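Working notes for the structure below.
With one protein chain withheld, the remaining protein chains of the complex are depicted in position.
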Amino acid sequence: MSYFSDIYNGVKTLLTGMSVTGKYFINARKEIITQEFPNNRATLKMFDRFRGEVVMPHDENNEHRCTGCQKCELACPNGSIEIIWDRVIDEETGKKIKAIDKHIYHLSMCTMCGLCIEACPTDAIKWSQNFSNSSYDRTQLTKVLNKPGSKIAPGVKDKE
Amino acid sequence: MTTTTENNAFKSQEYFINMGPQHPATHGVLRLLLTIDGEIIKNIDPDLGYIHRSIEKMCERDSYQQIVHLTDRMDYLSAHINNEAVCLAVENALGLEVPERVKVIRTIIAELTRLASHQLWWGVMGMDVGALTTYFYGFRDREMINDIFEETCGARLTMNYNIPGGLMFDLHPNFVQRVKDFIAHFKTKLPEYDTLLTGNVIFQKRTQGVGILTKEDAISFGTTGPVARASGFSCDVRKHHPYSAYDRVQFNEALFTVGDTFTRYQVRIQEMWESMAIIEQLIDNIPDGEFKTPTNAVIKLPKGEFYQRVETARGELGVFIVSDGKKNPYRLKFRSPGFSNLSALKKMAVGSKLGDLVAIMATLDIVVPDIDR
Amino acid sequence: MTNSELQTLISSWNSELEFSEAESQFLNITVKPEYLHQLTSQLKSTKETSFDFLFCLTGMDWGADLGVVYHLESTIHKHQIVVKVNTSDRENPTFDSVCDIWYTAEFHEMEVFDFFGIKFNNHPNLKRLFMPKDWVGFPLRKDYVDEVNMVIK
Partner (left out) sequence: MNISLSITKNIHDWLFEVMSAPFATVVENVLIAVAFLAFFALAGLLLVWMERRIAAFFQLRLGPNRVGPMGLFQTIADALKLVSKELTGPDKADKFLYNLAPYFVIVASLMALSVLPFSQEFHAFDINIGVFFLIAVSSIGVIGILLGGWSSNNKYSLIGAMRSGLQTISYELSVGLSILTIVVLAGSLQISEIIAAQQAGGWFIIQGHIPAMIAFMIFMIAGTAETNRAPFDLIEAESELGAGFHTEYSGMKFAYFFLAEFINMFIIAAIGVILFFGGWLSPFGITESIPLLGIFWFMLKVLGLIFLMMWFRWTFPRLRVDQLLTLEWKYLLPINLFNIVLMAVIVWLGLTINF
């Protein structure tokens, strides 16, 4: 009679379901996947390619590789990058060349699409793996990427 | 609940209820204006646009490289597939042939995206019908895929890994091993999904015979993806209009005929098996070669109209580009799967109960940013 | 059916259709607004064509004209076609609704109305779907100006 087989099957499926959760309950110690975030901050390592924020690496002589070509500024879909540049006289050739005054990066507008880093011909900017970018003050999210007093590394030229 | 003078005590007392924009079952900021009689739904009137960002208007302003990252923000659960759609449209318009390696990698990541999307859906489906634990089991497995994405693409959700012409950078060396580990892991966990939820008598009673959509209606409402395939409408773009590497893999299109909530559930479970089969066929033979074909820094499409269809986790995504030869499109239309699927909701849910509506919404697998764009 | 067969068949119904395959991967039919409903219902009901799947409905602003582009597919014969309809009336553009032929058009036409201000006759529930009810203007038109919210590069 289907009435009783219904009850039997129903109870059976319920018990199989309970066996799955029960198994996890017993093995809870091994199976737990929670990461206790602020506690593991010291050991937490992001993947190399993780897109945290855009940074401009400087070498030990406080030199960066940005020529001020503005390709990143053009590539950015959101206008997160603004470059303030000037023309200076190149010491080697004596010609006037572009040099950045400030490479301004608005982290608050950035969508981490990576187009600026793709566009950069001299690898002047790259991703950092810094992941906790929140801040109480919005103005702190506007960053100047080149350090004060920094210069362009010698030999870095715009590819024409 | 105002009664007019015409209404007497014996007439049914219909009333309005606002389901959303803040409601756990609408999965985002979707507002449904329900007309309800007791528990029975009499009418559904969706009100959209709570996260409308005018992506189509923004696309008319942006260059073709920049458009790609906007599509991440549409159906964020199939972000990679959305990217792929725009890239394929641009490549086809340019007549650009991408390397084999790119095609295979795109296909693998697209299937991983589909798996991740369906895992999340499975968890949420369980939660919507009241079994909260499924959510965490679904997320546990999804995390592994997200880690794979993060290692290779640098982001977990909005990956932006595709660019017109290929990929942004090459695969991470660990990628193949990680994917194999994941497949091995998930093959033991997917049967557990079935024992926990699919076989459960309460779940079956909640879903079987609920929200039936016939094949004719499924076609007429333009539903695609699992929703349409549950009704017997064979609409898998991967089969009918193969793109990337789908022409060289063997897989079955998950087709059912009943078209109720339970079959829509089954389609997605079966699609997870098929996705794993596709990945297994490709993962060992990723061809060597370049990871992109160089394009001009400024891409200009020839004058004309270009249409590209891809199969996202929710159904068919269409990208319709009208170009006037400039560096940005004249008009770009996204035919989003969720929007058409949502239009069938009224047909499915009117006459059923409030609890059924939640189950039906769960199997529509709505992602509101995809609908609002 | 191939595109040329489709063209021969469909042109026999109505002499005022314009066919074109240039700059597109589909066969394009441009139809006058007054014949739109007749043509589309014929496209669906005729056995040889049976375009039962409207997979995309796009509103267009061609600069001077406003129009709608219908992408159709037959789930039986697997052929596709594009139907275009245009009007030069920018003040009060009106077409016939096709949502009695394909139910999906109901939502898509609401979207087109919302963004382009194109009205559809016989539409059951034409309202602003995405934009607020009191929004002024139709954002996807080319002549739409919003100095506050729009950033032009």
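To keep things simple, chains are lettered A, B and C as they appear, and every chain counts its residues starting from 1.
We take it that contacts are C-beta pairs under 8 Å (C-beta built on N, C-alpha and C of every residue); 3 or more make two chains touch, one makes a residue touch a chain.
Being a predicted model, the structure only gives us computed values, none of them experimental.
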Which of the visible chains would the unseen chain be in contact with across the whole complex? A, B
Absent-chain contact - pick from B:K42, B:R61 or B:R140: B:R140
In the complete complex, which positions of chain B touch the hidden chain? 1, 15, 17, 23-25, 39, 126-133, 135-137, 140, 196-197, 200, 202-203, 205-206, 353-356, 358
Touch rule applied to chain A and the missing chain gives residues 7, 14, 17-18, 20-22, 24-25, 28, 31-34, 36
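We take it that only the chains that are shown with their structure count from here on.
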Looking at which chains touch which, would you call it a line, ring, star, complete or other? line
Please tell me the distance, in whole Å, between the geometric centres of chain A and chain C computed from their C-alpha atoms. 42
I need the residues of chain B touching at least two other chains; which ones are they? 62
Multi-partner residues in chain A (2 or more other chains touched) are none
Quick one: in the complex, what on chain A touches chain B? 9-10, 13-14, 16-17, 19-21, 33, 46-51, 71, 75, 77, 111-115, 118-119, 127
Chain A partner contacts - residues on chain B that touch it in the complex: 62, 65-66, 68-70, 72-73, 133, 140, 143, 150-155, 158, 160, 163, 168-169, 172, 192, 195-197, 199-202, 204, 297
What residues of chain B sit close enough to touch chain C in their complex? 45, 47-49, 52, 54, 56-57, 61-62, 217, 219-224, 233-235, 240, 302-307, 309, 316, 318, 320, 322, 331, 333, 335, 339-340, 342-344, 347, 372
